[in-house]
Every structure is written in C-alpha cells, then in structure tokens.
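Please see the structure below; I have some questions.
Of the protein chains in this complex, one is absent; all others appear in place.
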Amino acid sequence: MSYINVIASFAWAISGFLLLALTIERHYQDVYGKSAVLDKRYLKILYTLGWTALLISFISIVIYKGWFVGPVAWMGLLAVTAFGLMLLLAYKPSWVIKAAVFALAIAIGNTFFSLVQ
Amino acid sequence: MKDNFHLSMTWLHTWSGLVVGWVLFFIFVTGTAGYFYMEIDRWMRPEQPLQSKTVAADVAVAMAEKHLQSRAAGADSWTINIPGARETPYLNVSWRNPPKPGEEPNQGRGGGGRFGGPSDILDTQTGEVQPSKPRETGGGLLLYRMHWALHYMPYEAAAWIVGICTMFMFVAIITGVIIIYKKIFREFFTFRKGKGARSWMDMHTVISVTSLPFFIMITFSGLLFYLYTYMPLAPKILFGDEGAQRERRFFGDQGKRDGNAAPLFSLVEALKLGEQEFGKNQVRNINVQFPGDSAAIITITPKYDRYLNEYPQLKVNGTTGAVLDNPPRKVSAVEKTNNVILAIHEGVFANTLIRWLYFLAGVLGCAMIATGLVLWTVKRRPKAMKNGKFSFGHNLVERLNIGTVAGLPGAVAIYFLANRLIPVDLAGRREWEVHAMFIGWLLLLIYPAFRSIKRGWIEVFLMTAALYLLLPVVNFFTTERHLGISLLYGDWVLAGIDITFLALGCTCVYIAMKIKRHPSAITKAVKTKKADDDLTPVTNEVLSS
Partner (left out) sequence: MTTKSRRTTTEQPHYRLLVLSRIIAAVVGGYAFSTVMILVMTYLLPLSQKDALMLSTMLSYIIYLLAIIWVFAVKTVRTAWIGISAATGLLGALAYLLHSIQQ
C-alpha cells in the first residue's frame, strides 16, 4: 500500500494550509464573516500546528519517494493543493472548517496506521 | 527607470511577460502535453495492439528468447522489452541484422523499432506475434519536440527563439516575485472574485506564487539544456575554435564478434541476475550483443522510475553468465548537478502519480501566462474606453489572446483529429497532421478579428470544446481503440487519453458559459476603490507604459 504515504502527504498539506490560512486576517474573515477577529492566544497555536502539518507532509512524501524525487513531488503537490484551496476559500468558505477537520482526520489516521504497521 | 524601484520592476515584468507571452504559451502547452508523449504516441498509432496483459517477467523473457531464436538467430543484437514499465507497454522484441557487405555497422544501443531494425510485438498469453502496422505519424513525440524545436524552421533558429523567450520568462518571474514580495504570505490564497482587473490580478498572482518553485525550476533548467549554445563566447575564447565542449552520450565500445559459435547463456537466468541487482519486477529490458557468438554480452537495464538520469546497467558474459565489470562513467559533482537539474525538468524518473502532478503543474503554468495576458488588456480598458477607442496594439493583444489561449488548445485537438481523419495510406500524412494543426491555429487566430471581444472568447472556446468532444466520437468511428474497447479491456493509457479529451472539452464549455454569464469580467475593467487597491495603483504611468 505504498500510496498511503501520498494520501497522508496530501491530507497533511491541506490541513497545514488551512490552519495557516486561518491565521491570516482576510481568510479568517472569509470563513467567520466580516469583522470577526481571531483571538490572539489561538494565533500562535494555529501557526505552529499549520507549519508542523506542512512539515509532516514533506516527511511523508520523502519517506515514500526518497530524497531526490520526494522534494520535487512535494512542490508539485503543494502547488496543486494550494490552487485548490484558493478556490475553496473564494467560492465555498463555509466548507473550510469541515474540510480542515476532514483532512486532519485522514492525515492523523493514515500516519497512525502506517506507523503501527 | 521609473519613479521608484517597484514601478521599474512592474514595467519590466509587464513587458518581458507580454512580448513573448504567446510563444511561451505555445511552449508551455507543448511541454505539458510532452509529459505524456509516450502515451500520446500509442493513441496516435491505433493499429498497435492493446496494452500487453500482465505476465511474469521470466515467462515473458522465455517467450521472447524462443521467438528470437527462431526469427533472428544470426542477428548482431537482440533487444527484449519486458512489459510493465511506462516505456514498455508491450512484450516487444527487436533485433539488428549484421550489416551487408559495404554497409556501416550500426552505432548505438541495439534495437527497438524507434532506432531502426525489425521488431515484433508478442502476445503475452500465447507468445504469438501480434499484427502491428502503425500509420505514419509524428505521434506525441513530434508534438513534444515542438516544445524546443518549434516547427517550420531550422533547429538552431528555434533553439535561439526558445532561449530568448525563456530568458524573458526568467526576468518576468523574478521581477514578479520582487513586485509581490511583501504580500506573498499575507495574500497567499487571496482571490477576490467578480472585481474585474483586481480578480485577474489575484488569480495571476495566486497561481504564480503557489507554483513558484516549479516555475523557477522549469525556467532555469530550460536554459541549461542549451548551456553552451546560448553562451558560446567564453568556451571559444578559452579553447579556440575546437568549439564548446558538448555533452555526449557514450554508447561504449561496440565490440566485435569472435566468430566462434557458443551457446547463449539462458536469458531467464540473466533476468534473475538482473532482479537480484535491481529488485523484483524492476528489469525493463534485456539486450544481447552477438547472440550465439563467444563474444556475446548481455546487458540488463532497470526501469526508469527510480533513477535520475544515469541509468545503471548490469553487463553479463553472454556464454558463462559471469557478471562483467561495468563501472559507471566518472561524473564530477558539477556535471552531476547539471544532470540532476535537467532530469527534474524532464521528469524522466516520474511514475504515474508524479507525472500527473507535472502535467497539472504545466496546466497551471499555461493558466499563469493566460491570466497575465488577459490582465494586461483588462487593466488598460478604462483609459482606452475613455479615449473612445482601442489602440491598434491593444486590439492586437486582445485578438492574439483569444486566438492563442482559447485557440491553440483547439489547434492541438485538430492535430489529433487529423491523425484519425487523414487517410492511412496518404503519402506525407505525417507532415499533413502538423499542417492541419497550424492551419487550424491560424484560422482560430484570424477569426477573433471579425468578432467582438466577448463573442470572440466565447465562440473560440466553444469551437475548441467541440473539437475535443468530437475526438472520442471520431475515435469510435475510425478505429478499434475507442473508449468502448479500451475501458472494457483495461488499457488505461488509451482510455485515459480519451477521457482527458472529454474533460478538456467540458472545461472549455464551462469557461465559455462562465464568460457568457459574467461578460463584465472580460469586457469591463472595474475601476477599484483606492482602499481596495493596495497593490500598485493603476496610474497613468503604468497604463501608458
């Protein structure tokens, strides 16, 4: 099941991007409405979680494809994912939280599953 | 140059992007299609058999060896392609006969239809030869070749044109980063829809920023393909007219026959040695030089998708099976870096998933160029409309945009349609497929001159959509390789291409409908409020540059 790592990588990338997007005022307002403000306490947490998720995404794909192909594949994966999420934020911001939770669940589940194996 | 650094860079970005934008779009479209050139090759040769059914590698090799012993016992070299890799969809054997007296012995690696020499495709279930007389066509390879060699011009001329455009793109990318530098993270996902020029700017920016590593890599590595062609003066000054040093692929010693007959080492055993070295199911082909002679050498090559571009090979004595010493060519760190960068551009190592990622990244590249070109026109409309009419230059850009962004994909569809519709036995059909493509593009470039801008966009997109949607239908009526057959059989390459045509057609319909519903996105540039417009204000300065 070598594709598990790729799904994990995608899922972690989506989670990471969405978490980081929420730290940006404009996108937080896209999701929660104009003049909603993110509590300063949560900013740091979201920021750390977001970057960690992206890091795990990177590690997953490097494990799958090695140090040469891995980073190349990751850049392509990030590009495609970021484009998709941009469309999500623009057209269906109400889905963002659900998407983040869903992606996080898949990511954690996948990683747990492959670690246990 | 302008009042400040930022404005100077904006001017440079705009012009370096615009002047070569249409040629770059052509390069990106052919390059993106080129990632699947082998698959397109197969689609354009429908007389070839469907993909070989899977079979164990040793069974395949045994069948091939038996066939070669009966068909090509006296050949100079044999090659067996083991099905299962992207480059080997069939169990394909080929051989090269000894040169007739007076002929030069063939140089280069042995065999394969592409390099000349007779070949047969074997059915993996029965070992029988499958009929395969493909029509004369340039295939996907010719389409891919246009990516660096363009067409209708000498190779060197194309190399220079493509190189200059690549350098322009390099300038455009870096100046683009400079302009957007402060806002990269703050506006990473920002796309404000329905706001005219602002929306086009957002889309152009988001696509460019999110795919930035890919675009920088592609552009820089593109220049490296012609490392010394574009910068020939230094080697000339240093080494005189011996010419610039060129990368050469060494094929190694061709060797000579001994003349003594000796039984060939079992190729199935050779395969086993190969699998020991490279892993189970990792052997792609087996080549035998001088089978039946005591100087025979067996070369075993692994699949591409695990290696950069220096492919290891296992060489084995053709009679005893003893592994021969085959040290890899010594390569310095600098040369290796160069090779790695080129390999990343081409993606030779890419498996199916990564190849699709490359393809999608290429599509994003086309979208980046397209949104940039449209943005140029949309930004300049307020001033032009105030003046009452568009300048000739502006009009030209508008029409070229339609003919290229919407029209070039249509021209590529015409290339594929021509492949199906031009009679198989017509002499020169290979060239006519290409002529059809460029004639089609020319017509799609001229057509918008007779329509309003809005109608031009909608109609050319609909025409392109129709051309793509027609493809699977024409395929159905003209070949035995249409979706009905490929899906049932499980030939995912052929099916995938037809499905991609359908998807492209539907996308073009969707875009045409979107333009119809929101024509203001194309025809009217909404003058944005100062507060909204926190990038460079659309001043007279920028507009008139």
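Note that the chains are named A and B in the order they appear, and that numbering of residues resets to 1 at the start of each chain.
To be clear about the criterion, a contact is a pair of C-beta atoms (placed from the backbone, for glycine too) under 8 Å apart; a residue touches a chain by one contact, two chains touch by 3 or more.
These numbers were taken from a predicted model, which means no experiment stands behind them.
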Indicate each shown chain that the hidden chain touches within the full complex. B
Candidates B:P235, B:G321, B:G484 or B:P519 - the one touching the absent chain: B:P235
Could you tell me which of B:A158, B:L223, B:L400 or B:L471 touches the chain that is not displayed? B:L223
Where the missing chain touches chain B, by residue: 1-3, 5, 8-9, 11-12, 167, 170-171, 174-175, 178, 220, 223-224, 227-228, 230-231, 233-235, 237-238, 245, 332-335, 337-338, 540-541, 544-545
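Here is the rule we go by: only the chains that are shown with their structure count from here on.
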In angstrom, rounded to a whole number, how far apart do the mean CA points of chain A and chain B lie? 30
Report the residues of chain B in contact with chain A in the complex, numbered from low to high. 185-193, 206-207, 210-211, 213-214, 217, 308, 340, 344, 349-350, 353-354, 357-358, 360-361, 364
Residues of chain A touching chain B in the complex: 3, 6, 17, 21, 24, 26-27, 65, 68-69, 72-73, 75-80, 82-83, 85-87, 89-91
